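A single protein chain has been removed from this complex, and every other one stays in its place.
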Amino acid sequence: MSQSTTSIAIINKSAPYGSSNGQESLDMALAMSNFAQDVSVFFMDDGVFQLLLPQDPTTIDAKAYYKTFPALEFYDIENIYVCKQSLIQRSIQTSQLCIPVTLMEFDDLSKLLAKQQHLMSF
Amino acid sequence: MILHKISTSPFTHLALEHCLLRLHSSDGLLLTQDAVYGLRHQSLYSKLSELRCVYVLKEDAHARGVAVENDKIQLVDYAEFVELSLEYEKVMSW
């Protein structure tokens, strides 16, 4: 089978550590980008907790995968969107996030996803 | 033109509520598995009734004894679910 570039949105709705969703979503994003797919990453609802600093998962023997987020741009993943209302609800300022992000309103999601061919959510 | 597929009960999980916050007027909403209990949710039910395209997976609703008593909400079986996924540009699983 031939392979052409497809745009994929990877949507994070889960907090880190309580489930494997965040870590396996990141693995997925890196792999898809590695295999020449155009990847955008979205964080909303509890997913925004994945970006919140400080974190020290060594206390629960979990992998500090949040340290990979700043490297996403080196994997050609440049479009990172975060739901503004999800941050506000959780009293999070953008300055507390581990990477620079683009904020989106509730009703931006559908518009942004409209540009993507496929969606995955974790 | 996204088909939003929900599969968890709105009495326990926030997926349906979170989806409704972000639903675009051209999007569709498909309730499957425990999400069919959304039809018994007093406050969300009125919101669902106002939407243009709400679908409920027939097999999952029948299994749970959940009846659809609203002309605006369409019961679809798996074959129709397949076609629905093609009518919309993409499917988001919440």
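Each chain carries a letter (A and B) given by its place in the written order, and its residues are counted from 1.
Everything that follows uses one rule, which is that contacts are C-beta pairs under 8 Å (C-beta built on N, C-alpha and C of every residue); 3 or more make two chains touch, one makes a residue touch a chain.
Everything below uses one rule, namely that contacts and distances are computed from a predicted model.
> So one subunit is absent here. Using its UniProt record, which name fits best from "Peptide ABC transporter ATP-binding protein", "cysteine desulfurase", "Ca-activated chloride channel family protein" or "Sulfurtransferase tusD homolog"?
Of the names offered in "Peptide ABC transporter ATP-binding protein", "cysteine desulfurase", "Ca-activated chloride channel family protein" or "Sulfurtransferase tusD homolog", the absent chain's UniProt record gives "Sulfurtransferase tusD homolog".
> Which candidate, B:Lys47, B:His62 or B:Lys90, sits in contact with the chain we can't see?
If we include the chain that is not displayed, B:Lys90 is the one touching it.
> Take the complete complex as the reference. Which residues in chain A touch the chain that isn't displayed?
Considering the whole complex, chain A reaches the absent chain at 1-6, 8, 20-21, 24, 27-28, 31-32, 34-37, 118-122.
> In the full complex, which residues of chain B touch the absent chain?
Answer for chain B: residues 5, 7, 32-34, 59-60, 77-79, 81-83, 85-86, 90-91, 93 touch the chain left out.
One rule holds for everything that comes next: only the chains that are shown with their structure count from here on.
> What's the distance between the Cα centroids of chain A and chain B, rounded to whole Å?
Going by mean C-alpha positions, chain A sits 25 Å from chain B.
> Report the residues of chain A in contact with chain B in the complex, numbered from low to high.
Chain A residues touching chain B: 11, 13, 44-45, 85, 106-107, 109-111, 113-114, 116-119, 121.
> Across the complex, what residues on chain B touch chain A?
Where chain B meets chain A, its residues are 1-2, 14, 18, 21-24, 26-27, 89-94.
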